[in-house]
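Have a look at the structure that comes next, please.
All protein chains but one are shown at their positions in the complex.
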Amino acid sequence: MRPSGRTTDTLREISIETNVTKHAEGSCLIKCGDTHVLCTASLEGRVPPWIKGSGLGWVTAEYGMLPRATTTRNRREAAAGKQSGRTQEIQRLIGRSLRAGVDRVALGERQITIDCDVIQADGGTRCASITGGWVALRLAVNKLLKAGDIKEDPLTDHVAAVSCGIYAGQPVLDLDYAEDSEAGTDANFVMTGSRGLIEIQSSAEGATFSRDEFNALLDLAEKGVDDLVAAQKAAVA
Amino acid sequence: MRPSGRTTDTLREISIETNVTKHAEGSCLIKCGDTHVLCTASLEGRVPPWIKGSGLGWVTAEYGMLPRATTTRNRREAAAGKQSGRTQEIQRLIGRSLRAGVDRVALGERQITIDCDVIQADGGTRCASITGGWVALRLAVNKLLKAGDIKEDPLTDHVAAVSCGIYAGQPVLDLDYAEDSEAGTDANFVMTGSRGLIEIQSSAEGATFSRDEFNALLDLAEKGVDDLVAAQKAAVA
Amino acid sequence: MRPSGRTTDTLREISIETNVTKHAEGSCLIKCGDTHVLCTASLEGRVPPWIKGSGLGWVTAEYGMLPRATTTRNRREAAAGKQSGRTQEIQRLIGRSLRAGVDRVALGERQITIDCDVIQADGGTRCASITGGWVALRLAVNKLLKAGDIKEDPLTDHVAAVSCGIYAGQPVLDLDYAEDSEAGTDANFVMTGSRGLIEIQSSAEGATFSRDEFNALLDLAEKGVDDLVAAQKAAVA
Amino acid sequence: MRPSGRTTDTLREISIETNVTKHAEGSCLIKCGDTHVLCTASLEGRVPPWIKGSGLGWVTAEYGMLPRATTTRNRREAAAGKQSGRTQEIQRLIGRSLRAGVDRVALGERQITIDCDVIQADGGTRCASITGGWVALRLAVNKLLKAGDIKEDPLTDHVAAVSCGIYAGQPVLDLDYAEDSEAGTDANFVMTGSRGLIEIQSSAEGATFSRDEFNALLDLAEKGVDDLVAAQKAAVA
Amino acid sequence: MRPSGRTTDTLREISIETNVTKHAEGSCLIKCGDTHVLCTASLEGRVPPWIKGSGLGWVTAEYGMLPRATTTRNRREAAAGKQSGRTQEIQRLIGRSLRAGVDRVALGERQITIDCDVIQADGGTRCASITGGWVALRLAVNKLLKAGDIKEDPLTDHVAAVSCGIYAGQPVLDLDYAEDSEAGTDANFVMTGSRGLIEIQSSAEGATFSRDEFNALLDLAEKGVDDLVAAQKAAVA
Partner (left out) sequence: MRPSGRTTDTLREISIETNVTKHAEGSCLIKCGDTHVLCTASLEGRVPPWIKGSGLGWVTAEYGMLPRATTTRNRREAAAGKQSGRTQEIQRLIGRSLRAGVDRVALGERQITIDCDVIQADGGTRCASITGGWVALRLAVNKLLKAGDIKEDPLTDHVAAVSCGIYAGQPVLDLDYAEDSEAGTDANFVMTGSRGLIEIQSSAEGATFSRDEFNALLDLAEKGVDDLVAAQKAAVA
């Protein structure tokens, strides 16, 4: 029995509110249960030095967590003077994941930065950031297409992510914090709308896991991503 | 004529939504027109070293702005590796202002940290942070009083803040960004609910200002703070 | 009765020794009682990126305190690896104040950096830095005028600053450290030679202050700045 | 055809030289083809604050790359003033992986730090660090057992890692740099000696990957880890 | 012929003004020609962790240069966020040199920190810092002796320093900046009042130097240190 009463293959309630800030080219507030992430997409005038003159575009991401997004207050990274290893790992993952759904030639030599700021955390913030980040990216790209700044849609497919894990001996979909902190194995799956795999990160916590267990997690993830992609479609319609 | 069509002594529309995050002891989302600040109050287990054993409490504040709270994206301070001088100046002001309304003996030896994170900026973020920060503080202190952890209310009065300035030659209340970027003089006033002065920061931008002009700004500020305090009262009722 | 025996509207003894270092384009050692600040003006080959090509000049300031300028030794900021929030706040104030007396078109596209280093501190270091900084700036600009590098005097007026406060219930001029550490309200006023207001920073310490009290402080400040401007005139004559 | 001429399921030549430094409690120089990593295990007097008094041990890792371990010189991280996101991600992975093979109760309240320094890089440095790091850990633990400082062996199994990828459309084992820089998908697998899964990190580079492709990579990894564990056994015999 | 007209074995004019700041336990302003260094000695409540409980004292030094101590302005180290390698090298030298003249048992478990801040630079700042730093230390120790806080004088001898170099092919004493920037070899000698050698740092700039040349520099240094020690004696008398 899961703490939330969900069945093993049920996502938390998901809501994606779009255009939540007036300045960003694209934005949404994604809520996966009690995990709330504000995602904005910013079209930037500069591109990284290594692509200057290449004609290729770039999509990158930054991640942050408000100090009191968590049950006890965490030190503000700006005050600490650096981003933690965890933060850097997450933002590298978000950027890499979103780029997997982008045709960088079609995007043209411009950079879009996705900022994912966790307003409230209850597990699964990196997955929510990817799913919500894609929506912000989609909206920003729509604006470019509408303005005629780019001709062909550079987004080749949806990109969404979900965590699965082995909780109380059973594979379950979309861990919340209560489950995550107890789970024996914790895996994040990033996929396209057509179930193409982009990224798998699976870690044993305590006991190791078997191939069979891993396959059960991946089965759950496929279902979960289908549901998330449906929510993305509804949001950007 | 103000860009927003407001009269010279009219605040922007104000809304204060309370209890917006499930983890913080007190929280609100304050909106002063298009300036939106999320304020949380965190009761912290630790106190600064210099008050250990003194029996006195401490209230402090931190301030941040999401990278795309502004019209163009600003570099994330955590990525830059330090808080800007402006950020430090603002968070020192917020902490100092709120402490002026706190009886530190009644609070007892505990620290409350107010985090003010600007979700969307349109001028006056430091004032909105103070006004909203007080609401978050009030709610957190209410929780302590209700739990019987403190006996006497340590909050001696409301604390609220507003900016005034000389725009197009005329003193006006509550500058928005369009006015702020053009204003000849820009002043921030922090006051209590009974119009006691806590902090005045007034700067010439370009031309200097006269005592008469300054007095006109202070007149406006008194009216504005009255309105803000009324909004605080409604929010925490 | 003030600890120093001064009447409420008397400045500390002021001395401004000019041309105290052989390298700087302008320099002075300002002594306001036991507060001693070395101010140098450096003509710099570079201008900030945002004014390149604008034809406008720039005046900026940096502030520092020698580790043993104070009663007990303070950690050296260079060793700590960053400037404190207080330092940044002060140097931003000095720069902003001095720029208010500069015609940036007449200055032309060049930068003058004012370094204010506190050799010995006894309260009021930021005000002494502004008053002395203006003298260093005046001397450096004189050199440019004499050399024919600029045609019109870009300094539109004197700029000087003084602190006032409510000590033992009474408004007094030019707080020394003994007073400052006890004062109920502490205000810094920056003005031009013709009493135009440039900056007001007034803070309650403990009790709030009233408009009447504030006005009494401003009355004192006007007198004090008159005396400081007279000292500046004598120094650069 | 692989650039090295290896068959798809062949590891690079592996050598593990033990006890290569006289100071460390355990050490080895692991060579996986042209990737050479010096691994040392240091028994440390201190434990992290969060396990003080718990009776539990801790194993952690740090990773570095000499500036000229690579084809062109990389900036020294100590000179840059921080570890890159990549470095932090790798060292977190190494520590997490090794801990999965440690009984922290049996280890007792002590910390062992594994330093993995890449002397020469040719792809797969994080996997070589894990495989070599385990050998250094094994040797350090042997010393503790021999000295009677711990009674029961805290190492529950071997831990080794290998990368696989899809190169020129074909799943191959143990990518070298020439392959890695061209591979469509790149996956790192960390396993125990009994093929228990500890960590999977699989990323699409360009095209996404299918479940079938992923399974082929995992098949190769199982074979590769068997060979690496055999090499570990020979080294510590 | 030296630029200053001095003979090869003549020091620059030296002046040591003592007790120049009211807060420090010991202080002096040392002028070696146009090189001016403010030296303060601070008795600190804390000792470094590694001598706690040892009963031994510690003397350490910090060095800084005001931004416009030099012909062109140098970036403020506090603003740059770190001390340069040169600064660290110099302050390590000053501390090491002064400790060589201290009986750390007689000093007792207390720390004295010598701050050497260069007000104006014209070559030889590290040597002036050592010579002046010793005077500040002497005065602070005198205060401790007078107060009866320590019984036996912990200063075993004078410590002074001078630079010599080969300028225009000739060994000369006490290089000023004009000479230093042209010198073929530059050497710093730290000695006690009885000509015991504490530190030698001699570097070729361009051509190498011979033993004979080195010996000529050392001969000059012995004379120079005799003169400096005489000036120290006069200053602290």
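Letters A, B, C, D and E mark the chains in the order given here, with residues in each chain numbered from 1 onward.
Convention: a contact is a pair of C-beta atoms (placed from the backbone, for glycine too) under 8 Å apart; a residue touches a chain by one contact, two chains touch by 3 or more.
Only a predicted model underlies this, so the values are computations on that prediction, with no experimental measurement involved.
Though it is not drawn, the left-out chain touches D, E in the full complex.
Of the candidate positions D:Leu38, D:Ala204 or D:Leu228, contact with the unshown chain belongs to D:Leu38.
If you put the missing chain back, the residues of subunit D touching it would be 21-24, 27, 34, 38, 40, 42, 44, 62, 64, 66-73, 76-83, 87, 113, 115, 117, 119-120.
In the full complex, subunit E makes contact with the omitted chain through residues 82-83, 85-86, 88-89, 91-92, 96, 100, 187, 191-192, 196-204, 206-211, 214, 218.
The rule is short, and it goes like this: only the chains that are shown with their structure count from here on.
Leaving out subunit B only, the groups of chains that stay linked by touch are A, D | C, E.
Number of steps on the shortest path from subunit C to subunit D, with steps defined by chain touch: 3.
Ranked by separation of Cα centres from subunit C, the top chain is D.
Multi-chain contact residues, meaning those touching two or more other chains, occur in subunit B at positions 81-82.
A linear topology is adopted by the chain contact network, the touching chains following one after another without closure. Counting only pairs that meet the touch rule, the chains in contact are A-B, A-D, B-C, C-E.
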